[in-house]
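Handing you a structure now.
For this view, one protein chain was removed and the others were kept in their places.
In order of appearance the chains are A and B, and numbering begins at 1 in each one.
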Amino acid sequence: MTQPVISVNELTVEFVTRRGTLRALDKVSFDVARGEVLGVVGESGAGKSVTGSAIIGLIDPPGRIAGGQVLLSGQRVDNLSPDAMRKIRGKRIGMIFQDPLTSLNPLYRVGEQLIETIQTHTALNAADARKRAIALLDEVGIPAPERRIDGYPHEFSGGMRQRVVIALALCAEPEFIIADEPTTALDVSVQAQIIALIKRLCKERGTSVMLVTHDMGVIAETADRVAVMYAGRIAEIGPVRDVVKQPLHPYAVGLMGAIPSIEGDAERLVQIPGSMPRLSNIPRGCAFNPRCSKAFDRCFVERPELIDVGGRQVACHLYDQSKAPTGQNPTDKAEIAA
Amino acid sequence: MSDEPLPVLPPSRMARLWDSDLLYSFRSSPITVVASVMALVLVLAAIFAPLIAPYDPFDPASLDLSDGFSRPMQPNEITGKVFWLGSDGQGRDIFSAILYGSRVSLLVGAASVVFSLILGVALGLVAGYVGGRTEALIMRIADIQLSFPAILVALLVFGVARGLIPPAAQEQATLLVLVIAIGLANWAQYARTVRGSTLVEKNKVYVDAARLIGLKAWPVMLKHVLPNVAGPVLVIATINLALAVIEEATLSFLGVGMPPTQPSLGTLIRFGQQYLFSGEWWILLFPSLVLILLALSINLFGDWLRDALNPKLR
Partner (left out) sequence: MLAYILRSLMQGLVVMLAVAFIAFSMFRFVGDPVVNMLGQEATLQDRAELTERLGLNDPVPLQFARFVADAARGDFGISYRQGRKVSSLILERLPATVELAVLSAIFAFVVGIAFGVYAAIRRDGWLANLVMSISLIGVSLPTFLIGIGLIYIFAVELRWLPSFGRGDTVKIGWWTTGLLTVSGLKSLVLPVLTLGFLQLTLIMRLVRSEMLEVMRADFIRFARARGIPERRIEFRHALRNTMIPVITIAGLQLGGVIAFAIVTETVFQWPGLGALFVNAVQFVDVPVMSAYLLFVAFVFVLTSLLVDLIYVALDPRLRSGTTALAK
């Protein structure tokens, strides 16, 4: 098996505040294979964005990486000097932010920002960089790119702006892209186009993508695998089809049950009682135990590790075959997931 | 089965206050603590000047010319009296003069702040609530006034007042005129802030709801606007106080402020300036120092207050 592009091992990110230290990420581990699209879902505050920021090295104080490692093609990147990390950003790891309006400097032309990025990472001169920029704009679907390259961000529509952002993120041909809610700020009609664009471009280049979103529909359409995050931890991670059709972790069950669907029987949407705990108040043991209908004594004491269950990983004691809770048959997934 | 933790009493009110964000940030900034203590000391000294001052420097009967020009802490050559901070040309004790002078400075400063505050808040409320041309007019005036130095406005008001008040009443009226002049120069900041908050509240749904029930909207709005602006207004008032004290000192220094019979720190500095070249440095230095310390300590406190009350920085 080839080496994963990104390997996150036991990553812990903390924010030191006066009220105490908050753990935004608590021993998070996952891999992203070459050319794969990994979706990361969860509620606001679950740690999805923090994960992305940590990988690219943009955690701002008072946050800091408190433990664990991030490996890019086998090479550690979480402990590099600021200058070394800067060289990796853009060139090997790229990032797309949520709001295209605020992602672009309103005072500079789109072309200037593109050429600047291209010239930072390659040795092209201005003329060649410009040609490359025009080609990129064309690739992301901007009509008349040789004209629009001299336009200012405010002269583009939201969807067009996000295409520019994608072009900027890809222009140095990184191996890995973090897309942090790339469509949340866009009109619904445009969202599908942008997602399709990201998927196509990355497939063509063999770029891996970490797609962070709270929109399950996007994940179902686009991702190869999906990680469900909760309270700074991964609850379940596995192939998209499996996790969406047959979620194992009780939280994932609730999440998938909460997705309205046009087809099929009109069942009531599942509502998970309670809300995600504040980072200052994470329960002992499994973070989900206050809201879990299947919680038992071990859940309140011991934090569940990720366990391999048939091709995916779940952080839930229900699936721990070594210590099956009495009275339940852990292999009967259908019953548990019901 | 985990052990039950011992019952913990909820923290007392004092403990909660001490531990609150506000006081914590106060405690953890030593400069602010020092500044606040200093400001407090100066203010208290000014208020209790008659009790603290060893001499009354403005009672002509008690003055003795031979006391004049005594150096600080050194016995006078002629009379042998010791003045802590020296004495001026007329024999006045500088220390006492400073105490009384600060009193006047602070009085004018505080009064003008109250005046600006009331005027500015009222205009801001009106502008925000009434909207339309009235609002545009008020805010335009405020904007323009904010770009002009307060000194100009104050001088102008002063000049006009002087033209309107008969010469006989001029000296008594000086204090009042100063308060109004400085007050008129500084209302704009309050108006801006309050108008902003009023606009925000005006657009909220409960205002429409109140109207629907038949209540007048503005008392309801006031109830919500005032608590919201209390913090920022307080910050503005604090910084404004330092500014007002400086403005008053400047006006007195220019000769259009408090007269020699009831001098403020600025007037004292004006006296002292003539001795700059002749060597009686203490007459100028000490009032200047006190003025600077007063303004600085109030400003530092105001700076801290602004950061502490700023929700964005919490």
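One rule holds in what follows: a residue touches a chain if its C-beta (ideal position, glycine included) is under 8 Å from a C-beta of that chain, and two chains touch if they have at least 3 such contacts.
Bear in mind the structure is a predicted one, so any value in this text is a computation, not a measurement.
Taking the complete complex into account, A:86 is the one of A:86, A:147, A:203 or A:245 that touches the chain left out.
Across the entire complex, the residue among A:103, A:222 or A:313 in touch with the chain not shown is A:103. Of the residues in subunit A, those that touch the hidden partner chain are 56, 58, 82, 86-91, 94-95, 97, 99, 101-108, 116-117, 120-121, 152-155, 157-158, 165, 168-169, 172. What subunit B contributes to its contact with the hidden chain is residues 140, 144, 147-149, 151-152, 155-156, 158-160, 162-164, 242, 246, 249-250, 253-256, 269, 273, 276-277, 284, 288, 291-292, 295-296, 298-300, 303.
In this text, only the chains that are shown with their structure count from here on.
Centre-to-centre separation between subunit A and subunit B, using Cα means, comes to 53 Å.
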